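Accompanying notes for the structure given below.
Heads up, this is only part of the complex; the chains shown haven't been moved.
Read from first to last, the chains carry the letters A and B; within each, the first residue is number 1.
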Amino acid sequence: MTFSAKQIADYLQGEVIGNPNVQVHSFAKIEEGKPGTITFLSNPKYTRYIYETQADIVLVNGNFVPEKPIKATLIKVPNAYTALAALLEMVEKNTPKKTGIDVQSAVASSAQLGKNVYIGAFTVVEENAEIGDNCQIYPQVYIGDNVKIGENTIIYPGVKIYKDCIIGNNCIIHSGAVIGAEGFGFSREKDGYRKIPQTGNVIIEDDVEIGANTTIDRSVMGSTIIHQGVKLDNLIHIAHNCEIGKNTAMAAQVGIAGSSKIGENCVFGGQVGISGHVTIGDDSQIGAQSGILSNVPKGSRIIGTPAIPVKNYFRSSVLFARLPDMDRQLRSLEKEIEELKKKLAEK
Amino acid sequence: MTFSAKQIADYLQGEVIGNPNVQVHSFAKIEEGKPGTITFLSNPKYTRYIYETQADIVLVNGNFVPEKPIKATLIKVPNAYTALAALLEMVEKNTPKKTGIDVQSAVASSAQLGKNVYIGAFTVVEENAEIGDNCQIYPQVYIGDNVKIGENTIIYPGVKIYKDCIIGNNCIIHSGAVIGAEGFGFSREKDGYRKIPQTGNVIIEDDVEIGANTTIDRSVMGSTIIHQGVKLDNLIHIAHNCEIGKNTAMAAQVGIAGSSKIGENCVFGGQVGISGHVTIGDDSQIGAQSGILSNVPKGSRIIGTPAIPVKNYFRSSVLFARLPDMDRQLRSLEKEIEELKKKLAEK
């Protein structure tokens, strides 16, 4: 299927600059644009590519002013990234979906499936599980006893959901994610560890996306809760009894230890570690690889282990690299003072 | 099922303070306690909640002395956390278990299954594998050729165990864990890497628990060994040829590089990294996110990258944040010395 610059601009309510009749059939990154493709410019790091791209159309922000002539047709929109998202969504919506209950699945007779549900091959739906309308459950998924899944949720191949967990509407869970495994709870006894049974569950609210191979453990009692709109990247670990606030986003490989509560609208860089029983205030931004040992107030901008304000961190980091110089300076000052003392004594 | 405070106290051999007839039917966290629930107080961080909790019963340590009146009935026990564990265990024991060999599983005719074994749907048990009495092998598990599993071991959905590995009695392995994948062994040649076949196996001794999506690689030759009572959290990586000592516990996302030997009774925080060919002494405690580059003696308490004693680390960390001040101080001392020199010369 092909579209003209004019058709696309009309759909996005944008403004064409250049040839409105040029046709495109697929998407490309700006640095890899080829004839017949549409691309976008949003991150200023990539601006230089717009003057060389072979793509036929480029979506640009309304305030974009070229410094040189551009071969491609431009479509000006308020936000190029959002406009791209709208186009990609249109394409996605027109992709045919898998349907039906595969004969090679294993759905318990007590399980309840909504309308228009897809269940792939070798997927297991255990006793009393409930799956809402329009869910897509891909092959090789495990849905334990009593699990409840809302409507329009997509569960990719191989996801494992332990018994009693609750998943909301419009969620996406990627392959290999494990929801509701037993939390890491032991009491130390003389001759080893004694397991604390983890009798709670995991609750995932609406509009949550969970990345590939991410693990979210069930609570000792009560629930581990992932609130509405949370976005978790791949290989993240959320321990038992945690709570992640609404619309918080975490990059890959973050680890949150047990019973910590993360506020709303937080953004975590990759590989961040949060200690147990810690509270992170709403709207906090935590830099990649940070280690957080204690409570953090609302709106913090921190980084490092232990984390400190971002500005201070980078200043201190520069000086960390200069520590050998500082040490040399210290020693030379010591010597100078010794000499001064001697001279003074001589006077 | 409901229990009275008296019944619970009798079971735990504890002492009731308050109404012995109050009835509870489920567990709750102390800060989320509701009528009809029992909770516990162990971590002093949560003491303030005992004065407000709506839970009807709270398990407390023998030495707990309230500072204000408490609405709930208390049950005093030597250790509230252990008592909670005992109650949770009782509940767990009374939960019905899955049984039988699912007709949709694939068990090789040469495999040997013990008495009372559960094999879930779409699980594969390959040639000559042996599974001991009372094991529960959930759906979608892969058990390779010649794998041996002891008695009473639980393997959750989707675990993959490569050929020749040995798992002990009373182990628990959570979803997505991979046991016995090939270690990361290559020799660099002129035009790329040459794979070193990994012909060994993994041995997991009794009473080991392995978290979701944790990976333990097989040895080049001989065995990667996880000794008795080890507890590994989620998303941990244990490389080929490693050995983890008895009753050592590791929090999530720890990574141990090849051929390292970890002692007994060690405790590792989350996201710790251990270099290859390193020995960690028994009873060592390593703080979260630490990086260990060389051998560590028995009983160490270290943290940081490279790790140093805990006390020193926190002192140095405070000063890291103050490096810009120290730098300013240094510069001002330099100036003062210059001035002193001048003045001295003038005298």
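Criterion: a residue touches a chain if its C-beta (ideal position, glycine included) is under 8 Å from a C-beta of that chain, and two chains touch if they have at least 3 such contacts.
Note that the structure is predicted; figures quoted are calculated from it, not measured.
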Assembly copy number, counted for this structure file with 2 shown: 3
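The working rule: only the chains that are shown with their structure count from here on.
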Footprint of chain B on chain A - complex, ascending: 104, 106, 122, 124, 140, 142, 144, 158, 160, 162, 176, 178, 181-182, 184, 186-187, 189, 192-197, 199-200, 213, 215, 217, 219-222, 235, 237, 239, 241, 253, 255, 257, 271, 273, 275, 277, 289, 291, 305-306, 308, 312, 315-316, 319-320, 322, 326, 329-330, 333, 336-337, 340, 343-344, 347
Interfacial residue positions of chain B with respect to chain A in the complex: 26-29, 32, 39, 43, 45, 79, 81-82, 84-85, 88-89, 91-92, 102, 104, 120-122, 138-140, 156-158, 172, 174-176, 207, 209, 211-213, 228-229, 231, 233-235, 246-247, 249, 251-253, 270-271, 288-289, 314, 317, 320-324, 326-327, 330, 333-334, 337, 340-341, 344, 347
